[in-house]
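One protein chain omitted, others in place.
We just call them A, B and C in the order they show up, numbering each chain from 1.
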Amino acid sequence: MLPLPKIQELLDPLFPGLMGVRLTEVTPERVLAEMPVRPDLCTAGGILHGGAYMAFADTLGAVGTIVNMPQGKRTTTTDSSTKFIGGARVDTTVTAECVALHRGRTTMVWQTSVRSQEGKLCAVVTQTQLVLDT
Amino acid sequence: MLPLPKIQELLDPLFPGLMGVRLTEVTPERVLAEMPVRPDLCTAGGILHGGAYMAFADTLGAVGTIVNMPQGKRTTTTDSSTKFIGGARVDTTVTAECVALHRGRTTMVWQTSVRSQEGKLCAVVTQTQLVLDT
Amino acid sequence: MLPLPKIQELLDPLFPGLMGVRLTEVTPERVLAEMPVRPDLCTAGGILHGGAYMAFADTLGAVGTIVNMPQGKRTTTTDSSTKFIGGARVDTTVTAECVALHRGRTTMVWQTSVRSQEGKLCAVVTQTQLVLDT
Partner (left out) sequence: MLPLPKIQELLDPLFPGLMGVRLTEVTPERVLAEMPVRPDLCTAGGILHGGAYMAFADTLGAVGTIVNMPQGKRTTTTDSSTKFIGGARVDTTVTAECVALHRGRTTMVWQTSVRSQEGKLCAVVTQTQLVLDT
């Protein structure tokens, strides 16, 4: 398994880097991360943009899949479904926990819960990752 | 209805601005926009990050709702579901068309189709917007 | 391609048969069907049960996939997302149109629109079908 700092290094020049996603734990069972709610991640009213939750979660589900895949495989998200439950305010930090609901040979299903700094559930994202030959 | 340049101006300091979303048509029936696939919107392999599609679409569904809402109302996304169908390469531009499936008093449902520069369907995002009193 | 009456015959002893699903057109591009809103398909208040819409649509997406698959393949639904938009009354008949958003070698994506007898959109179901070796 790639160590966390190596994965973070891969993410930094990409969209997760633009958003400021920081991985805090990566194991085959779960992925933890945090993201500061910068003004330029918000929507009107100073709350985190719905798209930022989804992009944050999508990143973690892909990381979780990658650390579970055999060599010579690649993955792509085929589906992602999000329930928005609460808002996260600008200048706080949201945290996410992504756990596997299923880790099969052909597909994996990951669910990410994003919480506000106060620990309130803000969004739940469930995604299917297809595992393909490279 | 707010004119397009005003809406674009509201988006620019927010997450859609960070991503480079440019509205190209806004009517009560549909919202069109484009987004250059910059390297920092991509995932590994130089293709647009799944989260960027979702955030792009989420923005358009919210804009569509806003231009349909009576005064004194606000909106929040309660749900968003995405099917990923194809990839969009770095240094191209993706376009999106967001149309209403339903425009009710309490909820609106918008569906956004994101296409590659060559016109190939890349992602379909369907979202529910709740319409609330301010 | 299996002719429509053969497909209907396969469905009849299964869950679609229990619900009274009747195929009315099957081509590789789309599948049409109807279903009488019997009292035992309803929820409280004499309107079609949300689960009945989803099961109706799931059937059509699977039929659409099957008529597009090469021999020696099988399919399974990996994901289904539904937006409920309006109700359908008991003792009417709902109709559904299922069209392909994507027909690839590994996955197909089908979207089903269910309408009331008066033609009003009641539900939109989008599903991903994985295509596997038998």
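By definition in this document, a residue touches a chain if its C-beta (ideal position, glycine included) is under 8 Å from a C-beta of that chain, and two chains touch if they have at least 3 such contacts.
If you're wondering where the values come from, they're calculated on a predicted model, not measured in any experiment.
J.: Out of C:Thr77, C:Thr93 or C:Ser113, which touches the unshown chain?
T.: Hidden-chain contact among the options goes to C:Thr77.
J.: Which positions on subunit A touch the chain that was left off?
T.: 79, 81, 83, 85-86, 101-102, 104, 109, 111, 121, 124, 126, 128
J.: Quickly run down the residues of subunit B that touch the omitted chain.
T.: 78-79, 81, 106-107, 128, 130, 132
J.: For subunit C, which residues touch the unseen chain?
T.: Output for subunit C: 10, 13-18, 39-44, 49-52, 54-59, 62, 76-84, 87.
The definition used in the following text is that only the chains that are shown with their structure count from here on.
J.: Rounding to the nearest 5 degrees, give the angle of the rotation that lays the CA atoms of subunit A over those of subunit B.
T.: It works out to 180 degrees.
J.: For subunit A and subunit C, let me know how many angstrom lie between their CA-based centres, rounded off.
T.: Going by mean C-alpha positions, subunit A sits 32 Å from subunit C.
J.: Counting in whole Å, what is the centre-to-centre distance of subunit A and subunit B, each centre being its mean C-alpha position?
T.: Between these chains, centre-to-centre, one finds 20 Å.
J.: Quick one: report the Å distance separating subunit B from subunit C, using the average Cα coordinate of each chain.
T.: It comes to 28 Å between the two C-alpha centres.
J.: Among the residues of subunit C, which ones contact at least 2 other chains?
T.: As it turns out, subunit C has residues touching two or more other chains at 79, 81, 128.
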